[in-house]
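Moving on to chain A:
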Amino acid sequence: MPVVEKRQLLSAEEIGRTLSRLAHEIVENSGGAKDLALIGVRRRGVPLAERLAKQIRSSANVEVPVGTLDITLYRDDLSQVGSHPVVQSTQIDFPVDNRDLVIVDDVLYTGRTIRAAMNGLFDLGRPRRIQLCVLIDRGHRELPVEATFIGRKVQTSDTEIVEVRLREVDAEERVMLVDRVP
Partner candidate 1 sequence: MLLIKNGRVLDPATKTDAALDVLIDGDRISKVGSNIEASGAEILDARGLIVAPGFIDLHCHLREPGGEMSETIETGTKSAARGGFTAVCCMPNTQPVNDNAAVTRSIVERAAAVGAVRVWPIGAVSKSSKGESLAEISAMKAAGIVAVSDDGKPVATARLMRQVMDYCTPLGLPVIDHCEDPSLFAGGVMREGPHSLKLGLQGIPAASESICVGRDIEMALLTGARLHIAHMSANASLAYVRAAKRSGLRVTCEVTPHHFTLTDEDVRYDTSYKMNPPLASRADRDALVSGLADGSVDCIATDHAPHHTASKDVEFDRAPFGILGFETALALGLSELVHPGKLSLTRLVELFATGPARILGMERKLAAGEPADVTIFSADHEWTYRAADSPSKSRNTPFDGRTFRGAPMATVVAGRVVYLR
Partner candidate 2 sequence: MLRLSHLLGTENLSAEQVSFILDQAKPFQEFQRHPLKKLATLRGKTVAIAFFETSTRTRISFTTAASRLGADTMALQAESSSLKKGESLIDTVRTLEAMRPDGIVIRHASSGAPEFVAQRLEIPVLNAGDGTHEHPTQALLDALTIRDRKGALEGLNVTILGDILHSRVARSNIHLLSKFGVKITLCGPAMWAPRELEKLAPGIRVTHCLEEGVAGADVVMVLRVQTERINEPAIPPDEYIAQFQLTPARIKLAKPDALVMHPGPIVRGLEIDSAVADGPQSCVLEQVTNGLAIRMALLYHLLGGAPADAPHPAKDRSNASD
């Protein structure tokens, strides 16, 4: 799909600082990180969750487990998609019951991905609490979903796309706002 860049939202440095701040907020909010665990939503939520865990380890000296969650099987739009997308694995090596979970994703938009992620987590057990941490909240919610930990709130229009590039997945590290070329 051809796109044209409108403006940069976060530089590499800004991403780093934002994650640092989010890591602190998560630890504070959790009251000691007891039973805390991070769940990275595939694809880019995963490196973000891993970086947050690393930050928490070095600043608060607490080991917070990280799980990865693939939401493909929980999507609500499969019957409209051309053909079923490839399923990736979900890897959560710790029990979910009674945990204080923070779902980590790159962009919060309609909220449907997070609903699917919650369905996936409930299949595994009964967490004590689920909260959401996102790098960018771009508005336009279609479901009643809100994030507790937000990197940056951005006003966007429907034709715009927020592109997140992370070095673990892409060749570069930044967040841009782009527009679809008609």
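Before moving on, here are some points about what is shown:
By our rule, a contact is a pair of C-beta atoms (placed from the backbone, for glycine too) under 8 Å apart; a residue touches a chain by one contact, two chains touch by 3 or more; residues count from 1.
With respect to how the candidates were assembled, all candidates are chains of the complex that A comes from, given by their letters.
Treat the numbers as computed from the prediction; the structure is a model and nothing was measured.
Candidates 1 or 2 all come from the same complex, and the one touching chain A there is 2. Touching candidate 2 in their complex are the following residues of chain A: 1, 41-45, 70-71, 73-75, 77-84, 86-91, 105, 107, 109-110, 112-113, 119, 122-125, 138, 160-162, 180.
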